[in-house]
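A protein chain is absent from this complex, but the other protein chains hold their places.
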Amino acid sequence: MKKVAIIGISGYSGLELLRLLHGHSEVTVVGVYGTSTVGEKLTALFPKLQGYAEYAGLTIKQFDAAEIMATADLVFFATPAGIAAIHAADFIHAEFPVIDLSGDFRLQDPSQYEKWYARPASHAQLLAKADYVLADFDTPKTAYISNPGCYATATLLSLAPLYKESLIQYDSVIVDAKSGLSGAGKKLTDSSHYVNANENVSMYKLNQHQHIPEIINKLMTWQEKTLPIQFSTSLIPVTRGIFVSTYAKLAADVSFEQVREAYEKTYRDSYFVTVCEQGHLPDLHHVVGTNVTAIGLGYNPLTNTLTVVTVIDNLVKGAAGQAIQNMNHFFNFDEKAGLDLLPIL
Amino acid sequence: MKKVAIIGISGYSGLELLRLLHGHSEVTVVGVYGTSTVGEKLTALFPKLQGYAEYAGLTIKQFDAAEIMATADLVFFATPAGIAAIHAADFIHAEFPVIDLSGDFRLQDPSQYEKWYARPASHAQLLAKADYVLADFDTPKTAYISNPGCYATATLLSLAPLYKESLIQYDSVIVDAKSGLSGAGKKLTDSSHYVNANENVSMYKLNQHQHIPEIINKLMTWQEKTLPIQFSTSLIPVTRGIFVSTYAKLAADVSFEQVREAYEKTYRDSYFVTVCEQGHLPDLHHVVGTNVTAIGLGYNPLTNTLTVVTVIDNLVKGAAGQAIQNMNHFFNFDEKAGLDLLPIL
Amino acid sequence: MKKVAIIGISGYSGLELLRLLHGHSEVTVVGVYGTSTVGEKLTALFPKLQGYAEYAGLTIKQFDAAEIMATADLVFFATPAGIAAIHAADFIHAEFPVIDLSGDFRLQDPSQYEKWYARPASHAQLLAKADYVLADFDTPKTAYISNPGCYATATLLSLAPLYKESLIQYDSVIVDAKSGLSGAGKKLTDSSHYVNANENVSMYKLNQHQHIPEIINKLMTWQEKTLPIQFSTSLIPVTRGIFVSTYAKLAADVSFEQVREAYEKTYRDSYFVTVCEQGHLPDLHHVVGTNVTAIGLGYNPLTNTLTVVTVIDNLVKGAAGQAIQNMNHFFNFDEKAGLDLLPIL
Partner (left out) sequence: MKKVAIIGISGYSGLELLRLLHGHSEVTVVGVYGTSTVGEKLTALFPKLQGYAEYAGLTIKQFDAAEIMATADLVFFATPAGIAAIHAADFIHAEFPVIDLSGDFRLQDPSQYEKWYARPASHAQLLAKADYVLADFDTPKTAYISNPGCYATATLLSLAPLYKESLIQYDSVIVDAKSGLSGAGKKLTDSSHYVNANENVSMYKLNQHQHIPEIINKLMTWQEKTLPIQFSTSLIPVTRGIFVSTYAKLAADVSFEQVREAYEKTYRDSYFVTVCEQGHLPDLHHVVGTNVTAIGLGYNPLTNTLTVVTVIDNLVKGAAGQAIQNMNHFFNFDEKAGLDLLPIL
């Protein structure tokens, strides 16, 4: 039985880690850490945990790297941007296992981070120790695992076969991504106020979303001809779920059948990726509550345009679930441990 | 490993049974049965199951009691009213274990059933073989377990300590219950059409809800002074959840402290019932996705009125979860098997 | 053409006043006032007004009673609690027409206000100048019109015939009221955060809601035997609408037919109150976007309990619409001016 700690328990990703790890037979949560909630009992912060005896004893603690390393086998950073950048150094120096759900170590070039996140980056030599691990493609190569962003995960899984197999025109890619409100986090903002978000859709951070560079960096590792992509994000009035519509023109002499085969081949051995049957496009209900990515394909011969519809649960595959999948790989657990879940209505 | 079959797989309760049993380590689903969907592959009916290899081989079969008894150890009826009434006889004669999520065997008096359900009742001698099992209070005494209704479960757990301990004036009880739309089932109706239900609340079946008699019957077993209660049901625009506000005047010389102690005592050993701390009332998020019933209490000395707020997930505690809890008791499994879940956002 | 000013334009009631007055042929909005938004153009605060030429010139101004009295014929306070208490004095001394949508002048006893609002009351002699005007029953007697609260309006219209005609047992009244999120205002709070409010229902301020005293005070004017009532408020996941379920035991020798006749008689000449036909209960869609109150009735002879279901749009009848109805009465306009609207889906 491995012991883990969670930093950032009060946020949605932290709580989702706790929820999923509750069903993981190989792992126990031994410590939870926060900032504004330090000293509170976990059951006071989340009254809905009052009935669970195993959490009655947990109190939210002040971050303490030495304590974590002394009591746990791995730590999750489920923190807003900027926290891991400050606090990760001790773990990295000690080569203590970290899974970082934040964006702080996703970009290895400090100037790129500072441009897109508008805050100071961690040191380049620390950034270099982190491994960006897209769990359905990669296994961890170092102890510091940088967990991909929610939009980035959906977009990369949507595009991977196209880039790996050179199937499209790289200047034609349009990604129209929509996310539920839990993706906007727990912080109170005008755009996440119920009256503003309900019965509404809004596009935000046009051409400025911080997941763009991690997407491009990863695509480059698959396809050197990668060009900038057009990437938009909209808020939709649901709690959970990312729905990505991707459009691209097929390369010369590439048929839709080839494309379909490439998706099926790429994901044949991926337990958590489902390529839908011909003619079927997935909806959010396909994946809510699960670590699954579901992908559907369509093609318009009049415009030579491929449509790829990809859905994930932003809190599971887009955050805590992929983090646990990465942990499972890291500890050589069954990949499905804690994640073998059917979608919930 | 026990083998179970599900009749009525295409409905919400049937699918929820499948979802919860997916995480139950002692049980396998070996057969799924339907009516209008007979012959379809389960993954065709529910494309979201396409990625789960264990369900690839399941095809929805025509009901066949002999086959079920030959291949399974227990069967769930997750069917609309009227189906179990017709098809349960063979199981009852064979004393084969059945958990019936429908209302067909909840009322042992055929005339009472026919009055409230407006359809023919099963035979009185068959009805007499069924045991109405409220899982947090009862353990099965016969092989035919009649699973309580969703509203009835929330209401009975809300009222139990008051009736058992003679704490209230029995002519003063008002139950204002609200349910999400999954409680209205999969059948297409005007009231479950999105545009009608969204941004709306409506009260329905005033004084005519078919869960009223099972509530009264059960209350009578706890308290012979039971009188008719006022019971209202409203639809609220959420998918899952029942929220019950209960009001009652305290009996003479009964204090709020006594009431609180009665709740705490009654539910001290109930893993799935949480009595919230003083001053805290539960909301639906407390229980969504879990088998938990959460209860909060308030008292107004000016009106001598107790307010009890009780929440459940109608598809879990109100249907599939309680059915599994009853199955766990029946098979002497750990009560929590398959049901040890944290609430999901 | 009368000229009006709005104080508190940035809140939901202020904007709703603007929206409704836009369709009022006898009134022009000549000034808009705020606090944190002073100096902003109205179209900058609300980009959705950019296309409306008549608002292009409006800039949000600092409160200035003298200016308002010099430029307008009437002023609306659409402000949070505490603002009118501070700023109303000049208007009252000048007997300048005010319609105050806040709670500041609804309770004429300062100590009652301070108990329920937990903030300093205005002076008793100023409070005495205010007239609490429930628009479907009262016409303004002074220049300072205190507009009833949203819950109070729905509850009072729900109960009026019962109290006026002595039809019920006064110790048996239970009001279970539910409101959409716009009732919680524009302020960012945990309970109005989308992820918290969506797919949820929660009861709040149990026995402590500040509308309780204005309800009781008004009931007392109708019925001297009035006793405390049991009053609960819950948040439901809709933007607009209040749904009130009221329960009461009929007095001895009172029949349901008498009750129905009392409602029909009471509201026969009320354009904005609809008593639904026998057997029909209203839902929120009945009234959204209108100034209408719709009331449905049911009776349970087993419990001798009357159920009254009353719905209003909290921003119209519960705030801006009733304020305009009061203004129409004050200025002797057609009562329907600006308010002759069909419900919107």
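We just call them A, B and C in the order they show up, numbering each chain from 1.
As a working rule, a contact is a pair of C-beta atoms (placed from the backbone, for glycine too) under 8 Å apart; a residue touches a chain by one contact, two chains touch by 3 or more.
None of these values were measured; they are calculated from a predicted model.
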Contact with the hidden chain (one of A:Arg106, A:Lys129, A:Lys178 or A:Lys317): A:Lys178
Which residue of A:Asp90, A:Glu199 or A:Glu277 touches the chain not shown here: A:Glu199
Hidden partner chain, touching residue among A:Gly103, A:Pro148, A:Pro161 or A:Gly241: A:Gly241
Among C:Val30, C:Ala65, C:Ala251 or C:Cys276, the residue in touch with the chain that has been omitted: C:Cys276
Hidden partner chain, residues of chain B it touches: 12, 181-182, 186, 188-190, 192-199, 237-239
Touch list for chain C against the chain that is not drawn: 12, 15-16, 18-19, 22-23, 47-52, 182, 199, 239-240, 271-274, 276-277, 280, 282, 285-287, 289, 292, 294, 315, 340-345
In chain A, positions touching the absent partner: 171-172, 174, 176, 178, 180, 195-196, 199-204, 206-207, 227-230, 232, 234, 236-241, 243, 245, 247, 281, 283-285, 288, 296, 298, 300, 302-303, 305, 307, 309, 345
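Simple rule for what comes next: only the chains that are shown with their structure count from here on.
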Farthest chain (mean CA position) relative to chain A: C
Between chain A and chain B, centroid-to-centroid distance (C-alpha), Å: 36
Averaged-CA centre spacing for the pair chain C and chain A, given as whole angstrom: 45
Centroid spacing, where centroids are CA-atom means, of chain B and chain C in whole angstrom: 39
Residues within chain B bordering two or more other chains: 199, 239-240, 285, 345
